[in-house]
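To start, the structure itself, in structure tokens.
A single protein chain has been removed from this complex, and every other one stays in its place.
Each chain carries a letter (A and B) given by its place in the written order, and its residues are counted from 1.
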Amino acid sequence: MSSATASVGNTQNQRITPPPAWRRFVSRNKLGTFGIIVLAAILILSFIGPFFLPDKNPTTVSKIYCSPSWENPLGCDNRGRDIWYQIVNGGKKLILVSAAAALISTFIAITLGALAALLGGWFDTVILICTEVVLTVPNIILLGVLAAFVTLNSPILMVMILAATGWPTLLRAVRAQVLSLKEREFVEAARMLDLGLPRILFREVLPNMASYILINFVFAMTGAIYGQVVLYFLGLVSLSGDNWGLMVNEAYRQGAAFSPDGVLYLISPIVMIVLLMWSLTLVARALEDVFNPRLREA
Amino acid sequence: MLQDSIVRSEANATDRGEPIIRLDHIRRDFDTRGGHITAVDDVSFDLFPGDILCLVGESGSGKTTVARMAAGMLKPTRGHVFFEGKDIYEMNKEEFGNYRRAVQIVHQDPYASLNPIHTIGDMLRAPLLKHKICKSRAEATKRAGELLEMVDCRPVENFIDKYPHQLSGGQRQRISIARAMTLNPRVIIADESVSMVDVSIRVSLLNTMLKLRNELGVTFLFITHDLAVVKYFAWEGNIGVMYVGKVIEYGRTPGIIGRGFHPYTRALAAAIPEADPDLTRSKEKLQLRSLDIPKLTELPDGCVFHPRCPYWIQGLCDTTKPPLMRMPDGRLVACHAVQQAVERGDDPRDLAVTDQLANQIMRE
Partner (left out) sequence: MTDQTTAAMSRAEKDRVRGTAESTAPVILSVRDVSVEYKTQYGWMKAVNNATMDIRRGEAIALIGESGSGKSTLGFALLRMLVRAARVSTGEAIFTDREGKSYDLFKMSDKEFREFRWAKCAMTFQAAQNVLNPVMRISNTFYETAAAHGWTDKNAVKAKTLDLFRKVQLDPNRVFDAYPFELSGGMRQRVSIALSLLLDPELLILDEPTTALDIITQRAIIDVVKSLREQLDFTMIFVSHDLSLAAELADRVATMYAGEIVEYGPVRDVFYRPEHPYTVGLLNAVPPIVGEEFTPLVAIPGATPNLLNIPSGCPFHPRCPWATEICSTVNPGLRDIGGTHIVACHNSDKVTRDQEVWEGMEATSAAG
């Protein structure tokens, strides 16, 4: 008696073709896909939407705190202005300023963080001390103090202030990442091949952190949005015009929170801000997959 | 000093001109959480053009540390590393650049040693263009193809535009070798380069490296814990057996593998199972007094192997470090018992286990 039975020749060795990349992305990242859709909607609304609006949002006394209607989808504010008009107009500047601030702080963090890790020595020490100093001062207070001394009337100044407070966390993260990548065998191989510091930094090390950097860029952006909203809300910025942060401030100061008619005035910008931050976070998480080379196969 | 004679006499005996790499009494200390350790202590050897030298040892033997010092990736605490007769730490920038490019490492882990974001073509072209070996991208691509053929990655089109994750472990290791070959190096340091590759692939990888040596004259410093790999790869070369930071036996491969003199070498050869049921079950075993490799933080006095050695001589091995001594057949062995046997005119493998030791049970 044989101790095993012969198995029948099987036919289950068919080739499996992977589904297209975007399908895999969607099936693996349902929340991320949702985030992308929401973000895209917000961006379209804020950057393309204003072209479809009339030039002016007139103050209409008869419409103070009017309920939503076909003409005023979100009702009107305390001065009878259309809230929908303000929502559509109020995102652009907020998003641009945040993106610019995040871009600058990410750039500072990557350059200084990577160099500190690769060069080490006194340079590393100085950078680390600077980082610690900035980190110990709470951002909001720093922003407040800065805003008190500087008249924040230009978006560029705003970008600068936000960028100045945004870089330390990311710098420390980048530095730690580079330190660990530096020990990796492929980086050692590049050193053995004498490929030079720029190539090692920009072609070997940093691209491997692309997802990490992008994710942190998005988080830096949410940080900048948060910072802006706080500045507006506290009334530390003397900017005028339509802006979600400013809307929250106005609505709060006008007591919209206590008036049942004014709820939409307060809630609408808050919902927009929350949606924007949330979708950014979801996108950041999903991006990790995009940067995973295994997904680029197809 | 007796030790001074080792390397020199080796060089004189063979008269092969100047060594490419000479390690001269190198030592490397580390401060670890467990305390101060000497990972490598007083290791010397010469690497001549076309040589194959295998450093064999178990974990903690210091073989990889030696390799990294030879590659210039780690500075010795004491001693010198010479490249073509010049101390690498006294070189000017240009000389050091030449050394750097002439000595390449092939790492152990084929998954960590290739950057996942570059294609194979990018990896091979970068050094060719950077060091002006090729003038244009097209020329570099052509050369990359030649390198891939050299490491038996055929057809080239199946490799050049691939990313590392699309290749198998063995294929990646070939890419690592091809990349190391881009700068026409004179020495390749292979650090456990085949230990993570499947058995069926291992031999062809070793054959590829042997081809580089035989056809292009590349010199190999091969680091491994696997005696079987050593026997195949370094048959025409030398073996240095390392134990907790020291070379304890050094010589031509056939003699060391087949007839090791040092008790540790013999213990290793006896301990390895063979892929042959009758042979392996009847293999002569060597009983050690202890299974434990001593901690590097608290190395024993005298011979570092004496607490495990079945042939140790009380009053000698536990007090005096045995120097590497030349045996009649030309090999070097650091063992008092072997030395005494040779002086008596006995077979150095014919050492007597004292009764008292024989009764000791192997125990930790």
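Following the convention adopted for this analysis, a contact is a pair of C-beta atoms (placed from the backbone, for glycine too) under 8 Å apart; a residue touches a chain by one contact, two chains touch by 3 or more.
Here the structure is a predicted model, which means the values were calculated and not measured.
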{"item": "Among B:18, B:161, B:198 or B:346, residue touching the chain not depicted", "value": "B:198"}
{"item": "Which residue of B:35, B:97, B:217 or B:254 touches the chain not shown here", "value": "B:254"}
{"item": "Contact partner of the left-out chain, one of B:18, B:146, B:161 or B:274", "value": "B:274"}
{"item": "Positions on subunit B where the hidden chain makes contact", "value": "58-59, 152-154, 159, 168-171, 174, 198-208, 225, 227-228, 231-232, 235, 254-255, 257-259, 267-283, 285, 288, 291-293, 362-364"}
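Heads up, the rule we're going with is that only the chains that are shown with their structure count from here on.
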{"item": "Interfacial residue positions of subunit B with respect to subunit A in the complex", "value": "71, 73, 97, 100-101, 103-105, 107-109, 112-118, 126-127, 130-131, 163, 165-166, 176, 179-180, 182-183"}
{"item": "Residues of subunit A touching subunit B in the complex", "value": "184-186, 188-196, 199, 203-204, 207-208, 210, 293-294, 296-297"}
